[in-house]
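Worksheet: one structure, shown below.
Heads up, one of the protein chains got dropped from this complex, but the rest are sitting where they should.
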Amino acid sequence: MATRARGGRPAAAPVPAALDPEVPGSAAALLTREQKLELYYWMRLTRSLEERLVNLYRQTKVVGGLFRSLGQEADAVGSAFALDKARGDILSPLIRNMGAMLVRGAEPTEIIRQYMAKGDSPTRGRELNIHFGGPERGFIGQISHLGDMVPVMAGVTLSFRMRGQDRVGLVYIGDGATSTGAFHEGINFAAVQRCPLVVIIENNGYAYSTPTWKQTAAKQFVDKAAGYGIPGERADGNDVIATYDVTKRAVERARRGGGVTLIELMTYRRKGHAEHDNQSYVPDGEIAKWEENNDPLARYVRQLTDLVGATGEELAAIDARVLEEIDTATDVAEQSPMPEPTDALVGIYDEPKTVEPLWFRSGVKSAVEQNERPAGWGTYDG
Amino acid sequence: MATRARGGRPAAAPVPAALDPEVPGSAAALLTREQKLELYYWMRLTRSLEERLVNLYRQTKVVGGLFRSLGQEADAVGSAFALDKARGDILSPLIRNMGAMLVRGAEPTEIIRQYMAKGDSPTRGRELNIHFGGPERGFIGQISHLGDMVPVMAGVTLSFRMRGQDRVGLVYIGDGATSTGAFHEGINFAAVQRCPLVVIIENNGYAYSTPTWKQTAAKQFVDKAAGYGIPGERADGNDVIATYDVTKRAVERARRGGGVTLIELMTYRRKGHAEHDNQSYVPDGEIAKWEENNDPLARYVRQLTDLVGATGEELAAIDARVLEEIDTATDVAEQSPMPEPTDALVGIYDEPKTVEPLWFRSGVKSAVEQNERPAGWGTYDG
Amino acid sequence: MGKGNGGGAGTPGTRRGTRKQGEPVADSLAVAGGEITYLEAIREALFEEMERDPDVFCLGEDIGAYGGAFKVTEGLAARFGESRVIDTPISEIAIVGAAAGAAHMGLRPVCEMQFIDFISCAYDMLTNYVATARYRAFLPTPMVVRGPSGGYVRGGPFHSQNPEAAFLHTPGLKIVYPATASDAKGLMKAAIRDEDCVLFFEHKYLYRRIKETMPAGDHIVPIGKARIAREGKDVSIITYAATVWKALEAAEILEREHGLSVEVLDLRSLLPMDDDAIVATVKKTNRVLIVHEDTRTGGIAGEITARIMELAFEWLDAPVLRVTAADVPLPYSPPLEDYVLPQTADIVVAVRKLAAY
Partner (left out) sequence: MGKGNGGGAGTPGTRRGTRKQGEPVADSLAVAGGEITYLEAIREALFEEMERDPDVFCLGEDIGAYGGAFKVTEGLAARFGESRVIDTPISEIAIVGAAAGAAHMGLRPVCEMQFIDFISCAYDMLTNYVATARYRAFLPTPMVVRGPSGGYVRGGPFHSQNPEAAFLHTPGLKIVYPATASDAKGLMKAAIRDEDCVLFFEHKYLYRRIKETMPAGDHIVPIGKARIAREGKDVSIITYAATVWKALEAAEILEREHGLSVEVLDLRSLLPMDDDAIVATVKKTNRVLIVHEDTRTGGIAGEITARIMELAFEWLDAPVLRVTAADVPLPYSPPLEDYVLPQTADIVVAVRKLAAY
């Protein structure tokens, strides 16, 4: 599991020596100043990259829907930061975990290419938005069907346990997706098998338009932990340090054979389900309240200044670097070619490598060349 | 919802006036002496009818597997007795809830015919063992796929709520079947919709050969209640009065708009999954321990004698009546005809009523007439 | 997209929906007599049936106040209340299972799958519980499961599926997949009144791209009857859903450029299938092309071919051919999707081959 060296970016977090998974605060206390600044970098990169994607979307350069994690950057970044690259930990992100993917090594160029359906995107144009990844990269791409990644990650981490590896897995699940049968079967299976898996419920208040009270009658999602016989913890998902801490302790518990932990991270989805959604169903003032009092980046800037005495210049320099990286990535991605049509026939099976083109397929080349602007066909969902 | 009059059997339980669903013991305290004897009758009928079915099975008159509820009679009977026939309450039984079906009006003749695949069985030979029922009878037949009846009963009870009826539903689920996605989705849906539904987990220690610790890491199944935001209670399923009490209180809660209750009934499966199963996986002495110390019928005989001063003669008279009823039912069922082959083509849709026979179907009649003895083809499962 | 292009189904009438995203809907019931889209036609059917019969209700994810991901149920909650337009948890098994339970009790539920791709999660409940209920237990289960289906919209592998082939071999279910706005309305009303479970697939490419004036009155299209979308005498195309429009587009080209007279049969109902209409068109043209958007292997063209074999083999002057998607999970990027899905040009090629046979 070689760590992919990334020019100019901070290195992966070293593994702290003696974490006690049972003591809150114990994990975060071991973070270095450098690591704390790194957390800021990832959160800023997440937000700015999504803002750039919004621009591209408005220019109709994005094919399909665009999904934001505005206001949820801390939860994705803080939790992913708790995994260990060198050891080969693996996570499975959701649509609002772009930050987690970035932390684990996804490149902005890849993400922009993917959103633009380019031929050299990580899936060669086969899958959309941030549905990509692979075990060797430390993150496995999701599919749309909510809940399905929980059983899959149970299996990934079962393999760790069967092989006696000290690797850990992390899977995210939305408040809404906890209602799926797949979530239930997967977390129960992992719990019984004592798989080294951390399950994070991202409670952002909504599933599309559906508020959590229509999703479950439970007072809090973490109450589900006892029903699976596993420890449960709830934390402020808009506090990146708290998120890191609670995840890190769960990761260490898993690594030591303590099995599955369920974490509920409290956060809030400030944008609609996707860019097209006008959030008409959100009570007046709710978004503003979160924006004003509980923006994870603003909160973290204050913490950084207080805790490690970060200066305005330091942070501004990070912001500048982020923008520069995004500019470069955008330029590169925009120049990428669309896929070759016949690449569609490659790689359904290991053998045969390629499917035969259908006999009638003669007039298609020209049809493909006359495409309408792709953005026009965007669907409403991810 | 007319109560079906049954010659010679005790009438349905009257509805007690002022039950406080929150006070344990409150419901059972209202049972009359007659009702307490009735409970004995149903338990005895359950056990004796199953014993008769074992005889028929050994005579290869049963087609397919035979499933016993030996040692679990109290849990099925006590819980079903808590429903109100006159009001039109509905339950959905499992394979080990024959007792619940009898309480709700299933006839021994029907059950024997069904096990013998007879043409005048309740499903006309289409479905096996105790897979039969209908809303108008107060019980809806299960299908084999475990968990599926939970969403279905959520819908049945949703209809009660939508129509402002004061009817209640009850659905049983095995310890093993709590691991299905269908169970999770169904109970969560019902909880959110505040359906008047009681969910009973029958914890009998095993799912086929699998002990509960391989099924869940939870300390007790009732710990799942909080995760669905509903009240949970655990009771001794081998104590028919305790079972009645806990169920009755949940039923009354549901009837008053209090939504779903999860009940875990502790019991023990003394026979194998089905008759073919030799229980090689059960630790030595475990079955004997339950048989000797915790037989629900033996316990209840003691209780009856102590509580209501039931005499040996009274109970012997009930036993005799039960045997007589079973003898009659057996005679009737054995004389029932097998189905007419072409009845297989009737009633897939409302329209057309009948499917056309396939054109090649000429030589079948004789093939059908030369059947091997049906029992020889029994499957291993229900 | 211009006519004759391959990127999407060729359509008459408007290319875009009648309403921009986010714009409010003035009145969810169309003004009587005006043209309405395929999507509005479905909504109108739901309105009329809920108005007519208090036992009809809808359930699904985000269908209440929000009106559904595609706004099909917009306005229903306002008119009929949230207790008849139920926002559910993300639980397709429970949505379908609860609908079945309610249907047993005499209600008439209409389930929305947010995208039809998620019907796969309820596959057990539909094929084992719902489809068999009447047969094994004499339990009527009148219910509809509906949802946006189909490709040509850059939806990728999980927002573009055509699930009809997966349910075709399940006796007890019915399947419809309309191609026009008036069929969408008439079939939805028939489906809601049907005494059995009807899977109602709505082609999302057609939602806002086609418009039509609805027939007056209580417009019902009977389930199980195909429709001749275009008369012709040289070659028959048997198809349904979005590819009906591609077939019509191809038929025009073939007539104009090659002097061929092509008949287009729109099946509308897939289960039961209209054998009489299939046989009639075979006898008329003696040459048949089947077109569908689903993948080739195991797609429903196989069943149609087998029926033609059995019922009209003697009438065939050429083999029955298929134009279908390639056997791959549907990719997302436009050049890939266009390459995989059947296009008008493909139909032209195939019909010419049949005509020359």
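Labels for the chains are A, B and C, by order of writing; each one numbers its residues from 1.
The rule is simple: a residue touches a chain if its C-beta (ideal position, glycine included) is under 8 Å from a C-beta of that chain, and two chains touch if they have at least 3 such contacts.
Because the structure is a prediction, the values reported are computed rather than measured.
Q: Thinking of the whole complex, not just what is shown, which of B:I287, B:V308 or B:A344 touches the missing chain?
A: For the chain that is not drawn, the touching residue is B:A344.
Q: Taking the entire complex into account, which one of B:L31, B:L66, B:I95 or B:A177 touches the absent chain?
A: B:A177
Q: If the hidden chain were put back, which of C:V85, C:A301 or C:V349 would touch it?
A: C:A301
Q: On chain A, where is the contact patch with the chain that was removed from view?
A: 123, 126-127, 131-135, 140-141, 143-145, 148, 150-160, 162, 181-182, 185-186, 188-189, 192-193, 347-351, 355
Q: Extract the touching residues of chain C with respect to the undisplayed chain.
A: 117-118, 120-121, 123-124, 127-128, 131-132, 135-136, 157-158, 165-172, 271, 273, 294-295, 297-306, 309-310, 313, 318-322, 327-329, 331
Q: Could you list which residues of chain B touch the chain missing from the display?
A: Against the left-out chain, chain B lists 63-64, 117-119, 121, 123-128, 131, 143-147, 176-177, 179-182, 207-210, 214-216, 276, 278, 280-281, 338-345, 348, 355, 357-358, 360-364, 366-368, 370-372, 374, 377-381.
Heads up, the rule we're going with is that only the chains that are shown with their structure count from here on.
Q: If you tally C-beta pairs in contact for every chain pair, which pair wins? Let me know.
A: Greatest count of contact pairs is found between chains A-C.
Q: Report the chain whose CA-based centre is farthest from the CA-based centre of chain B.
A: Measuring from the centre of chain B, the most distant chain centre belongs to A.
Q: For chain A and chain B, what's the span in angstrom between their mean Cα positions?
A: For chain A versus chain B, the centre distance works out to 46 Å.
Q: Just how far, in Å, is the C-alpha centre of chain C from the one of chain B?
A: Here the centre of chain C sits 41 Å away from the centre of chain B.
Q: Going through chain B residue by residue, note those that touch at least 2 other chains and give them in order.
A: Where chain B meets two or more other chains at a single residue, that happens at 181-182, 185, 188-189, 192.
Q: Where in chain C do residues touch two or more of the other chains?
A: 88-89, 91-94, in rising order.
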